[in-house]
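Of the protein chains in this complex, one is absent; all others appear in place.
Here is chain A:
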Amino acid sequence: MSDSKPRIGLFVTCLVDLLRPSVGFAAVELLEASGCVVEVPQSQTCCGQPAYNSGDRKDAQAVARATIEAMEGFDYVVAPSGSCAAMLREHYPTLFKDGDVWRERARHLAERTHELISFLVDVRGLQGVSARLSAHATYHDSCSGLRELGVKDQPRKLLNSVEGLQLTELRESEVCCGFGGTFCVKYPDISNEMVTSKVRDIEASGAKLLLAGDLGCLLNMAGKLKRLGSQVEVRHVAEVLAGHIEQPAIGEERN
């Protein structure tokens, strides 16, 4: 790695932008602390998964082209979400035919795109963080990050370095929480069954804080926990690692 600070384009993700800016700021803090310069292109919107996963390839391509343009020219592109990072990294290149210039541009973007926590550990070589939090937490492995990008040990490694944090493994932590983008509204009853069994495991873990790396899953699990009147708090893992916990937890009351 050269001495100059790598320039990072932060892909905020539409859910973080709209619903939980504190995750974006936590990401910025973690990246800056690891010696990066962070920029946030204004022309980014959404990664295109709603269209892509609905079989609407044309619209997915249109949005991908816009994202590629917005995020070009950085040393790395980093997203605080396994599913959006996987969209850019694994799926964008497949959206365009061989020989299409956009395929090359997509590939170029894909090569430098990373999920936040795996970027910090695998690319920046981060061994630990300086945050402290006295809490009993458990961690859910969101599907895309886990299976498409191999995010598994990295968040645990960093969480174990948080002073005061006790981490208990969640039973079946690798089983989908039932979010699945549009799945949760297209098949609400099945989705409910899945998130209900997830919430049962969370309660059984005894932890009072649930963490994960994807806001979609977090909203789903937080929404169910709150509906059931649970006391378990829900946060994005980046918030805890950055010591960025002044905001109420997801779905929690504000003062």
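Here, a residue touches a chain if its C-beta (ideal position, glycine included) is under 8 Å from a C-beta of that chain, and two chains touch if they have at least 3 such contacts; residues count from 1.
FYI, contacts and distances are computed from a predicted model.
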item	value
Undisplayed chain, where the name is taken from the UniProt record, one of "L-lactate dehydrogenase complex protein LldF", "Multiple sugar transport system substrate-binding protein", "Dihydroorotase" or "Hydrogenase formation protein HypD"	"L-lactate dehydrogenase complex protein LldF"
Option from A:170, A:194, A:207 or A:238 whose C-beta touches the chain left out	A:194
From A:8, A:36, A:84 or A:143, residue that would touch the chain that is not displayed	A:143
Identified contact with the non-displayed chain, of A:71, A:176 or A:209	A:176
Absent-chain interface as seen on chain A, which is shown	12, 14, 16-22, 24-25, 39-40, 42-46, 48, 50-57, 59, 62-63, 66, 70, 143-144, 147-148, 174-176, 178-195, 219-220, 222-224, 226-227, 247-248, 250-255
